[in-house]
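The complex appears here minus one protein chain, its other protein chains still in place.
As written, the chains take the letters A and B, and residue 1 is the first residue of each chain.
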Amino acid sequence: MEATQLIAQASQMSMTEEVLWAGLRIVIVVGFTLSIIPLIIWWERRLLSWMQDRIGPNRVGPFGLLQPIADGIKLFMKEEIVPASVDRLIYMAAPAAALLPALIIGATLPWGPNRLLTPIADVDIGILWVLAVSSFGIYGVMLGGWASNNKYSLLGGLRSSAQLISYELAMGVALYSVVLPTGSLRMTEVVATQHEPLWGVVLWAQNWFIFTPYGLLAGVIFLITMVAETNRAPFDLPEAESELIGGFHTEYSSMKFAVFFMAELGMMMLFSGVFAVMFLGGWSPLPLNWEYLANQSDLAGVSWLSSPLLFIGGSAMAPVWFVAKLAVGVSCYIWLRATLPRLRYDQLMALGWKLLLPMAALNFVVVAIWMLYGWWAFFGSVAVLALLYFYVVAAILKPRAERDKVEIRLVDVPVSTAKTIEVGKES
Amino acid sequence: MEGIPLAAYLSLGAVMFAIGALGVVIRRNPIVIFMCIELMLNAANLTFLAFARYHETPLSRIIDPNDTYMTGQMAVIFVMAVAAAEVAIGLGIIMAIFRSREEIDVDKLNLLRG
Partner (left out) sequence: MSQNLVLFVALAVVVVVSAVGVIATRHVMRSALSLVVNFFTLGILYLGMNLHLIGIGQILVYTGLIMMLFLFCILLLNLGAPQMLYERSPIKVWAAVLVSGALIVIVLSQVFLPMTGAIETTAPDDYGRVRTVGNWLFNKWVYGFEISSVLLLVGIVGSILVAKRRG
């Protein structure tokens, strides 16, 4: 309330006007998230079937576009089955608890340079907000698994919480190593930093964090952890069909079942948005410095080029590019699902604790060294820390490799053929 | 939020603390007792933050008035760190007790009684 007053004073706007604008911003983000989910369902099924050399749903509407709506109607009509002796309150609350984070995690994502329309709240804790919301996004899965009164569901809930605790840390540290060069947790400032010249020297290009050495590592770690946080393949152990039937949603039917999937798809899309903002330069379509290029084309005498360049990099097209990046992110999620087999549970834990977390922490140290002492210290520290890391890992792995070495020897077992001959005689 | 008296925050903290203390006394499941301890820690945090915001405290005459805005927040940060460590160890102990005794009712855990 106080914050809105401050903003209202700063922008010479009345309080009611400011509240109306804030409401509009909320409606845009929540409405977009909810209305795009059917399209994501359709895209997932079609793309997946194309990758698996199938046709996929193509009967309802053009290209099967109306299939998710038909599915939704079907799910509404289905009988609502509540298993006996469940904790009804928690059983009912679990799908809502799963959907809530998907609706509020986009509150700090900037979709374009226009401060009136986006983000909902341009606060100085934007990245922490994403981490906080993603961490309690798992409550829906855990509660659903627990309330179903089913051992398989319970195992799904247990797995999801263990998975979340393992990957949340690596995700946070990976994001902080991008926050360090930005000097702020505000998402708009992260984007503004990425719109500066590349490495501070290449004037025509933008400094997307994915193009910096530390940002590339942080980006890869964040990509892996965000797939794990959304419980998607290959990290979909909480709902592993081949082991746990359906995991946490085994006992859910009808619309409550659908809400779990809406939550998953919404989180998927908005995490792609977080990745775009943190590593892919936010709303800029290509890593090019549009204003600089427009100036240069004016100077070079091709002034007809400058206004299209400014238009492409300007505020009108920004949401379009951002949505395009969301689409690419969602497609990558589906691609991963089509390509990679599910991890085993111990592989999941080992990946999170032994690889991602130490790598992210070392990356963080390296970024700090780079900020203090510059590029040479950066490469030196990368070399030293990489050597250290591999030395430690090798020292841990070596005794285990020796222990696991099982000697297999072929033994000549005497085989008696008397019995088989007897059987042959009887038949 | 302006215009809220300091006493409102403090009484909210006091009520939370009393509820937490009550829970420690009447419940016998160690996990719930643990949660009540967290509740009491949070009540203390709320009080720290309320005083940091208003600093109507006798201390503000002794120490630098600029410090009083921040010391409350620093205390809360350290309380959070300690609470995290405490929960990790405490839950580990509860799990260990459960594994060896198959029983976690605190009234029956009297192995050390003379």
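Quick note on the criterion: a contact is a pair of C-beta atoms (placed from the backbone, for glycine too) under 8 Å apart; a residue touches a chain by one contact, two chains touch by 3 or more.
The structure presented is a predicted model; accordingly, all values stated were derived computationally and were not measured.
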item	value
Touch with the omitted chain, as defined above, among A:128, A:220 or A:288	A:128
Where the missing chain touches chain A, by residue	1-2, 6, 87, 89-90, 123-125, 128-129, 131-132, 135-136, 138-139, 142-143, 145-146, 151, 154-155, 157-158, 161-162, 164-165, 168, 184-185
Interface with the unshown chain - residue positions in chain B	1-8, 10-12, 14-23, 25-29, 31-32, 34-36, 38-39, 42, 45-46, 49-50, 52-56, 69-70, 73-74, 76-78, 80-89, 91-96, 98-99, 102-105
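Please note the rule applied: only the chains that are shown with their structure count from here on.
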item	value
Averaged-CA centre spacing for the pair chain B and chain A, given as whole angstrom	34
